[in-house]
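This is the structure I have questions about; it appears just below.
Here the complex is missing a single protein chain, while all its other protein chains stay put.
Chain IDs A and B follow the sequence of writing; residue 1 opens each chain.
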Amino acid sequence: MSLDKATVARIAHLARIHVPEQDLEPLAGELSTILDWVEQLAEVDTDGVAPMTSVVEMTARWRKDEVTDGDCAEDVLANAPEAEMGFYTVPKVME
Amino acid sequence: MSSELTGLTLATARDGLAKGDFTSVELTQAHVAAVEAVRPLNAYITETPEKALEMAAESDKRIAAGKAGAMEGLPIAIKDLFCTKGVLTTAGSHILDGFHPTYESTVTANLFGAGAVMLGKVNLDEFAMGSANMTSYYGAVENPWKRKDDKKTKLVPGGSSGGSAAAVAARAALAATGTDTGGSIRQPASFTGIVGLKPTYGRCSRWGTVAFASSLDQAGPMTRSVRDAAIMLGAMAGFDPKDSTSMDKPVPNFEAALDGGVKGMRIGIPREYRMDGMPAEIEKLWQQGIGWLKGAGATIVDIDLPHTKYALAAYYIVAPAEASSNLARYDGVRYGLRVPGQTLQEMYENTRAEGFGREVKRRVLIGTYVLSAGYYDAYYLKAQKVRSRIAGDFRDAFDHVDAILAPTAPNAAFGQGENMDDPIAMYLNDVFTVPASLAGLPAISVPAGLSAEGLPLGLQIIGRPFDEETVLRAARSLEDAADFDTKPDFIAGR
Partner (left out) sequence: MTMLEGRTGSWEVVIGLEVHAQVISNAKLFSGASTAFGAEPNSQVSIVDAAMPGMLPVVNERCLEQAVRTGLALGAKINLHSVFARKNYFYPDLPQGYQISQFEEPIVGEGEVLVDMEDGVTKTVGIERLHLEQDAGKSLHDQSPAKSFIDLNRSGVSLMEIVSKPDMRSAEEASAYVSKLRSILRYIGSCDGNMQEGSLRCDANVSVRKPGDELGTRCEIKNVNSLRFLRQAIEYEAARQVEIIEDGGTINQETRLYDSGKGETRSMRSKEEAHDYRYFPDPDLLPITLTPEFVETQRAALPELPDEKKNRFIADYGLSIYDAGVLVAERDTADFFESVANGRDAKIVANWVISELFGRLNKAGKDINDSPVSAHSLGGLIDLIADDTISGSIAKKVFDDMFETGKEAAIIVKEQGLEQVTDTGAIEGIIDQVIADNPDKVAEYRGGKDKLFGFFVGQTMRASQGKANPGMVNDLLRKKLDG
């Protein structure tokens, strides 16, 4: 499975990581090498095998419907790179 | 005096404190000095001497009041993947610049609740992604060990818990917390001649620990003896209702489980771990381990783990996939680094391009790709099915044996900068540790001998889910037989 430049650009955008044009080609090569290597999994017969969805053999535990948290706007905003009037702020989003 | 104090184990230090041979403040002062002394190794990202001495003073009060916890007054290092309230937490990444959590991870809260003293936050591969501690934004960590005939080359301590391993090996902490996703506790333990235990998935809470791959991450102790691992695991572990994958099971007295030996125990030797091109000295060490356990009364049984060969490839799909999603929260909005941009999208892309290092980006991109439309079934789903196969192999094997013995790593510590151009060569470091991670099993690495270059090598014991007691008992037996007492070249206070 070889990745081309365009695919790398597409997944880089999906992952919101800026990749300069000149790095696309070498990155495509690196990623292709890894993907070629994992291709070996195709050899494993997994017919009728359920995918592993949980490592621990148990099902979800449920929490009681109680308000036990929140009311800590200071903590929530304590590390914000930018905040104003109790809100996080980001560059304006155009709808 | 001070190097005597830093040379203690958790157990001997605990006993010394109890007898009043020294105070926690004295013990901690010795370690604070040691932390400074090992700065050339770059093991610590953040030193917290004031906090350590305050905690030690509190411990001394509790000891005097007869209220000592299991780790009372014992100075340890915390991998900088655990969120520590009010103390910079970086995950070894630029993207968490300046992040001071307002909360304490469950594991560190448990340890501090048991009286442990925090010396500081130790270095790691960025977001725990690496096997050499070369990918940290805060720089590489140096292994305190040197090759017998080459005292110049700086060696890696393994990774990702490289700072933890180096600090413990160099006597700059009595013990350290580590996290293991595919071998990140065991492989650096092997590279630095210490003990590293990855508990069963679900034994230690993941709450408050920066996530790499949620279905694999487990915290565990890194110590200088098997007994210490038992003591520390007991303090770290426990059910946590805040973690849905935490197992609601009582924590046994692990230290009490150490005695009893391996007599009558059935130890499995997996044929498939004998890989092409495995160095002879690794094979030799493994044989020696088999001999030791046999000599101690264990029954040796050959077993098959037929899908071992595919574990690494499955791991390098599952872990990056989960990581790509887990790391989406680092977007410059609520904490950490923000690199400005004209638009929101530019801000995201700039922040994440500058904030993440090369290996992290590589894995995030691979993970994004294998989950993307049209590829999910072929990669992620397939890998999860292979993972089921691997877990099934272990389940079958444990019908016949009580524990499994294998090498920890296929090689000893290598030089900084080696294996850097070829990611797959780097990934191969985890070939013996990844299968147990995928299956969620407890596994420990115990220092067992030296390579031809004079570097430490570990042997690994893998056990049944939630049977850390058997793992520890077998490890104790190996430790006894190996009688490993070689010290690294670089030791604080020497």
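Note that a contact is a pair of C-beta atoms (placed from the backbone, for glycine too) under 8 Å apart; a residue touches a chain by one contact, two chains touch by 3 or more.
Everything numeric here is computed off the predicted structure, so don't read it as measured data.
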Contact set of the excluded chain (shown chains only): A, B
Residue among B:R39, B:K148, B:K242 or B:R271 that touches the chain left out of view: B:K242
Of B:A65, B:A280 or B:A373, the residue in touch with the unshown chain: B:A373
Contacting the left-out chain in the complete assembly, out of B:A165, B:C204, B:L312 or B:V333: B:V333
Residue ranges of subunit B at the interface with the undisplayed chain: 82-83, 89, 91, 96, 99, 101-103, 105, 206-211, 213-215, 241-245, 321-322, 324-325, 327-329, 331, 333-335, 344, 348, 368, 371-373, 376, 380
Residues in subunit A touching the chain absent from view: 14, 16, 53-54, 56, 58-73, 75-77, 84-95
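Heads up, the rule we're going with is that only the chains that are shown with their structure count from here on.
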Euclidean distance of C-alpha centroids - subunit A vs subunit B, Å: 24
Sites on subunit B touched by subunit A in the complex: 98-100, 102-103, 201-202, 215-216, 241, 244-245, 247-248, 307, 309-310, 313-314, 316-317, 324, 328, 331-338, 340-350, 352-353, 356, 361-362, 364-366, 368-369, 372, 379, 381-389, 391, 423-424, 438-440, 465
Interface residues, subunit A side, partner subunit B - complex: 3, 7-8, 11-19, 27, 30-31, 33-35, 37-38, 40-44, 46, 49-58, 60-61, 63, 72, 75-76, 78-82, 88, 90-94
